[in-house]
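Here is the structure we will look at, set down as structure tokens.
Every protein chain except one is present and positioned as in the full complex.
Take a look at subunit A:
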């Protein structure tokens, strides 16, 4: 649970505990396009490695800290599930691969190689396709970087989190700032121009000034990509308890807002362009894989608790599904062995649900949603028609938070920091519009055939 991608983990767990009913509700009311979903013959691939060596104090997730990982069984199962889902999706091309966790740099390079090999057997995996590995900057991880690259990795995302040793201890990380700096330089040497660093702000006791200094220090050594995340206090974590007991104090909302704004300015001054809420790149070194999520592209999730969004073409479906794999590694493994995959939940996304995701994810990008992008998903109703008429949406524009123009729909600089306050208004308007179209009998919004279930076998 150390790197940028680790967030799929807790989310996967929460999703599992949601009742099937609540999951189906959102899907059951919507409508669906009668045309094939866009870009349906390609997808990205996410591979989840569930194990960690140690629990971080801010991580609210019961992750798997296992002393003896059965690497060969994991390898076999990851390969098998990759194969099954690739066949199910009938995609001909995998555009990018991301190994996240957990701590995927604890996996054996051979496992990475085996999975990539299996991908190549069933779909086209272009030579230049981005293949990212989340790396924990420990000496052990660093020493194996070369092997990972030999296995097929061509982009490294390093979970630096902080350059302050006290804070790293507080966060329960198993590396020091020295390790982090060493890993960065080693990664840059092996993978020039394709190294990303994750850093966390809003840490207990952190001030705006110390954050600025730390960020400057990091920018002096880092490569062309930075992800910065605000630390969120999750219930049930060690950190949460410490804050509750009054041992630690979290910075106030105003302070963290300032930290975020300052960081955006500093990064810009260093030539980094913000392309998403938390992601900054220079020299065009954006993460193609992550952009895929925000642009509403298909992705296949493999491994315990992984999420996917794709159309199971093999079964004759023309609807995209939201899919979740079984969470617990052991159960996941035995299901994969028995059934070829361990999809625990799948829900057909209605036309409305798909548009909602396109909107929510798309607005996270500074470029927002272009008209062409929107048209892929909503061929007959453009953004002006869907959102432009709403008084509430117009008010957001007048406040200078949202822009709807010839290019498309996007947040202003201030609006991006307030995105979650803008979205409910936009979602309400989208729903109102789609429902009104449905009443008019527009063929694009006919009720879909509904598919969902517990365990596909």
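As a convention for this text, a residue touches a chain if its C-beta (ideal position, glycine included) is under 8 Å from a C-beta of that chain, and two chains touch if they have at least 3 such contacts; residues count from 1.
The criterion applied here is as follows: contacts and distances are computed from a predicted model.
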item: Among "BOP1 protein", "Tr-type G domain-containing protein", "Glutathione S-transferase" or "POP1 homolog, ribonuclease P/MRP subunit", the UniProt name of the subunit that does not appear here; value: "Tr-type G domain-containing protein"
item: Candidate in contact with the missing chain, chosen from A:64, A:260, A:280 or A:433; value: A:260
item: From A:80, A:364 or A:410, residue that would touch the chain that is not displayed; value: A:364
item: Listed residues A:66, A:108 or A:278, member touching the removed chain; value: A:278
item: Residue of A:103, A:164 or A:324 touching the missing chain in the full complex; value: A:324
item: Footprint left on subunit A by the chain that the document does not show; value: 4-5, 7-9, 11-12, 14-15, 18, 22, 26, 46, 229-230, 232, 253-254, 256-258, 260-261, 277-278, 290, 293-294, 299, 301, 305-309, 322, 324, 353, 356-357, 360-361, 364, 395, 399, 401, 416-425, 427-428, 431
